[in-house]
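Input: a single structure, listed below in structure tokens.
Apart from one protein chain that is not included, each protein chain of the complex appears where it belongs.
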Amino acid sequence: MLNYTFHWNQAFKALPQMLDGALVTLQIALLSMVIGLALALTLTAFRLSGNRILSGFATTWVEIARNTPALFQIYMAHFGLGNFGIHLSPYTALLVGIAFNNAGYLAENFRGALKAIPDTQTRAGRSLGMTPVQAFRLIVLPQMLRIAFLPVTNQMVWAILMTSLGVTVGMNTDLAGITQELNARSFRTFEFFALAAVIYYIIAKLVTLAARLLAARMFRY
Amino acid sequence: MFDTTLTWNDLAFLAQGAAMTLAVTAVSVTAGTVLGIIFGVLRVQLGAVWAAPLTFVLDVFRSVPLLIQLVLGNAIQAIAKLGWAPFTTSCVVLSLYTAAYCSEIIRGGIEAVPATTRRAARSLGMTWWQDMRYIVAPLATRVSLPAWIGLTLGVMKDSALVLWLGLIELLRASQILVTRLQEPLFILLICGVIYFVISFPIARFGGYLEKRWSPND
Partner (left out) sequence: MKFSVLAFSLLATTVLTSQAHADKLDDIISSGTLRCAVVLDFPPMGSRDESNNPIGFDVDYCNDLAKALGVTAEIVETPFPERIPALMSGRVDVGVASTSDTLERAKTVGMTVPYFAFEMAVTANEKSGVKSFEDMKGKVVGATAGTYEAIALEQQVKAWGAGEFRPYQTQADVFLALSQGQLDATVSTSTVAQANVKTGKFPGIAVVGKAPFDIDYVALFTNREEYGLINYLNLFINQQVRTGRYAELYGKWVGGEVPSLSVNGVYR
């Protein structure tokens, strides 16, 4: 019935190349998370600042990031900005797009986490003589990060999955880019993409496992 | 910037693209939710050990990029000579993708119903089915619905990827117009606005429900 002979050795020969791509994928995902976390904390601070313009800016960012497709955001970072003469390389455009997306979702996670921390704690801190910044940094922030840890881990997995969208803006060094190029050359779609799927799965699982171990160390009571 | 050669004809073309996005989303979310409920209930009933194979398969759908899933799904249907149109392939892959996330939401919802409540129901003489129908379903819905709305919107946005298979949805329609008219920024902005207009009100409604039904507020 199946009129298709699998050419697996062709795919396995390309494995080292694909693993190199997997490293680039992991690198972009990690970088985008670091940038995204920094941006998300800034956006959260903006929202808490009480300044209308700042919190309006933060809300706009979060809503755009959460209500348009990631593919659209990455495409925009490359071709949209290109219209203004701002030229981001595929690598940078992909990083900017994912970091923008991460920041939006993470800021929303932080907002949810903040709501779970009773206001009375801040007030108690203040009455002990802490400044607002001290109260936030020493009392609220540690708890917020603990509550938000699981969503942050999920976002990291998302970031890995989103890197695959780089092929649409000319990215050819990450796992999806390399897989697609191998496929275009030989037309052996199934073999190459099946192998890529396995590698993505392993990366995602390793990251989740690492996050669990980290959480166990960091959040011991 | 507003000096554009975009015609009403082209806007209609974009609207068709948006309709395709909505159609793919509607089919996938409907099928994915039904499957997700079945898988979710199965996972709770079977327990972690017996449901492990199912959990593993569903986990794969959440750990592999959707783009790879779509290309792979298309290659599989090609090898099996099923001859599916891109629309069918897209909907099947997206449904399974939705089901994977949905089963997680359903499981969370069911497990959020206190065991004592369920035991009380059963000791009142309710059957398993009655317990599910009259006790678990209403309570679990409250927990699950906001997350489910989030999932629906997520699938709507992720459906942009079906353009890879040649389906002309909203983003692909925009790209075609960009190719012809060479006004990338303007057309992409319109495309972004359409996504936003579809997604934002529903997201807000979900947020409202979450706030209203949240037990801690």
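We just call them A and B in the order they show up, numbering each chain from 1.
Going forward, contacts are C-beta pairs under 8 Å (C-beta built on N, C-alpha and C of every residue); 3 or more make two chains touch, one makes a residue touch a chain.
Bear in mind that the values here come from a model prediction, so they are computed numbers and not experimental data.
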*Counting contacts across the entire complex, name the shown chains the missing chain touches.*
A, B
*Pick out which of B:G32, B:P65, B:G109 or B:P184 touches the chain that's been left out of the picture.*
B:P184
*Looking at A:K13, A:R137, A:R185 or A:R212, which residue reaches the missing chain?*
A:R185
_Suppose we count only contacts with the excluded chain; which residues of chain B make the list?_
9, 13, 71, 74-75, 77-86, 163-166, 175-176, 178-182, 184
*Where the missing chain touches chain A, by residue*: 3-4, 7, 78-79, 82-83, 85, 87, 89-90, 167-170, 172, 177, 180-181, 183-189
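The rule is simple: only the chains that are shown with their structure count from here on.
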_Centroid distance [mean C-alpha coordinates] between chain B and chain A, Å_ = 20
*Going by the contact rule at the top, pick out the chain A residues touching chain B in the complex.*
1-4, 63-64, 66-72, 75-76, 79-80, 82-84, 116, 157, 160-165, 167, 176, 179, 183, 189-190, 193-194, 196-197, 200-201, 204-205
_Touching residues (chain side chain B, partner chain A) in the complex_ = 60, 62-69, 71-72, 74-76, 78-81, 153, 157-158, 160-161, 171, 178, 184-185, 188-189, 191-192, 195-196, 199-200, 203, 216
